[in-house]
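My structure is below; once you've seen it, I'll send some questions.
Removed: one protein chain of the complex. Kept in place: all other protein chains.
Going in written order, the chains are labelled A, B and C, and every chain counts its residues from 1.
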Amino acid sequence: MGKGRLEAFSDGVIAIIITIMVLEMHVPRGEDLHALAPLLPVFLSYVLSFVYVGIYWNNHHHMLHVTTRVSGGILWANLHLLFWLSLFPFATGWMGENHFAHLPSAVYGVVLLAAAIAYLILQQTIIAAEGSHSVLRRAIGRDWKGRLSPLVYVAGIVVSFVSSAAAQAIYAVVALTWLIPDRRIERELRQNAK
Amino acid sequence: MGKGRLEAFSDGVIAIIITIMVLEMHVPRGEDLHALAPLLPVFLSYVLSFVYVGIYWNNHHHMLHVTTRVSGGILWANLHLLFWLSLFPFATGWMGENHFAHLPSAVYGVVLLAAAIAYLILQQTIIAAEGSHSVLRRAIGRDWKGRLSPLVYVAGIVVSFVSSAAAQAIYAVVALTWLIPDRRIERELRQNAK
Amino acid sequence: MGKGRLEAFSDGVIAIIITIMVLEMHVPRGEDLHALAPLLPVFLSYVLSFVYVGIYWNNHHHMLHVTTRVSGGILWANLHLLFWLSLFPFATGWMGENHFAHLPSAVYGVVLLAAAIAYLILQQTIIAAEGSHSVLRRAIGRDWKGRLSPLVYVAGIVVSFVSSAAAQAIYAVVALTWLIPDRRIERELRQNAK
Partner (left out) sequence: MGKGRLEAFSDGVIAIIITIMVLEMHVPRGEDLHALAPLLPVFLSYVLSFVYVGIYWNNHHHMLHVTTRVSGGILWANLHLLFWLSLFPFATGWMGENHFAHLPSAVYGVVLLAAAIAYLILQQTIIAAEGSHSVLRRAIGRDWKGRLSPLVYVAGIVVSFVSSAAAQAIYAVVALTWLIPDRRIERELRQNAK
């Protein structure tokens, strides 16, 4: 069972998600700055989500690269991840249109949290199929970043009811820690090649 | 005539269908729970349809895997299946926005029924091209699940005019029976390799 | 310069066009037959356009299959075809929502005409690059169907101002003549293999 179609299908879904998000930025009726100004928070939430979906695509790309076989369980764990990613446009639009209000900021954090957990489940499913001596298993090591992120999202969800600005800051900081390229898989591949 | 583009095109269409469905979950105007609550049935119908489209993609993936040649008839039988799948976002949105009312639940069942029949037609077209000794022919065997599902959908359609909750239960149960991985093709491939 | 990405990009655009058309079938507000009835013409125009886009994808698939090299001219002739195909959702929606009124039916014919001409231009560009002894050149022969279709669309456009029902009939008949599988390329490939 090849992984080609799994990658192609995931690429398709993620490409659509990342592009559909911008549709939530409705073309304003007026033609001046007053018409454009209310779109600023929508634009900012779009930038944040674009970076997040980009990170997921990037990491998905790396993880599948070291995956050698695809089982039925992996297909469904992957669809489960895509399900939560597909809620990004909704959560992003709701948060942006309500200028980062409390509840929308919390719901955005819930979607971030669910996607992070779905990613961990997919990772565990692949490792279970590949075995404990697989490249992926050794590459992720203790996986501090992957395990800590969900906890930070929970903190962000709680904080969003007090200060949604603080919640946004938390979400943005997590994104930044992931933006720093994750060299683990590439390093492991090089060591393997020796 | 290679099957690569047939798979790529089908992946593209199914990826768009599964992602477009979430667009029917319109971003609400308010920012509190009262604004979010009416979206619950829309969300639930989205989850059900996501699982159904995921099942179709999964089974399509397996069926094409053991298909060796692609004829003009297969191209059109495949487009026919994609046509009915493309009505999922509409049927899902109508059912969700009307809180699982009678007629929308029945129409949803009609789309499920038509897609199931289109899948059987595609399967027969491939078997006709591959021959009665093909891997696919032996793998599906008597194909109880594939043949019974349409009958159960008909039952769901009839029941939906009495109790749409019962119809939903029927649709969900069929989805669950398909979620259990269909090992027939994988088993047949292993036996073939011996 | 490989043709892989040209096929992949075209598949992507055509897959999106064929799926986006169904978005023009807006989810109705009511939950009974009265709410569904006005959608019938929209649905019928969607079926017609789905078949047309399916025919284009099918023929594009065959034509690219016998194309051996891709030039800059072919890239742009292909984009030109995709441009006119991208207007199908708009033309389909306008015609369907206005219950096949005169002008929308004529505009639909104009889009059909422009796409047919763009397809001929792409075909000529490929033949110019492949040479007069190419498989494609011999396969299309005098290309009666390809050359007559634009003339029939012109007739349909004129007729649509008198009777849009007659225009629809003309459009549907042309689609049916193309639905019959075009065996020319497959036959030529077999003769070539001898």
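A few points about this structure:
Just so we're on the same page, contacts are C-beta pairs under 8 Å (C-beta built on N, C-alpha and C of every residue); 3 or more make two chains touch, one makes a residue touch a chain.
Fair warning: this is a prediction, and the values are worked out from it, not measured in the lab.
In the complete complex, the residue from A:Met25, A:Leu44, A:Ala101 or A:Leu120 that touches the missing chain is A:Met25. What chain C contributes to its contact with the hidden chain is residues 1-2, 5, 8-9, 12-13, 16-17, 20, 23-24, 72-73, 75-76, 79, 82-83, 86-87, 89-90, 93-94, 97-98, 101-104, 107. Residues of chain A in touch with the missing chain: 7-8, 11-12, 14-16, 18-20, 22-23, 25, 27-28, 30-33, 36, 47, 50, 54, 57-58, 61-62, 65, 179, 181, 183, 186.
Keep in mind that, in the parts below, only the chains that are shown with their structure count from here on.
When chain A is fitted to chain B on its Cα atoms, the angle of the rotation, on a 0 to 180 scale and to the nearest 5, is 90 degrees.
Chain centres here are Cα averages; for chain B and chain C they lie 26 Å apart.
Counting partner chains per residue, chain B has residues 8, 12, 16, 20, 23 touching two or more of them.
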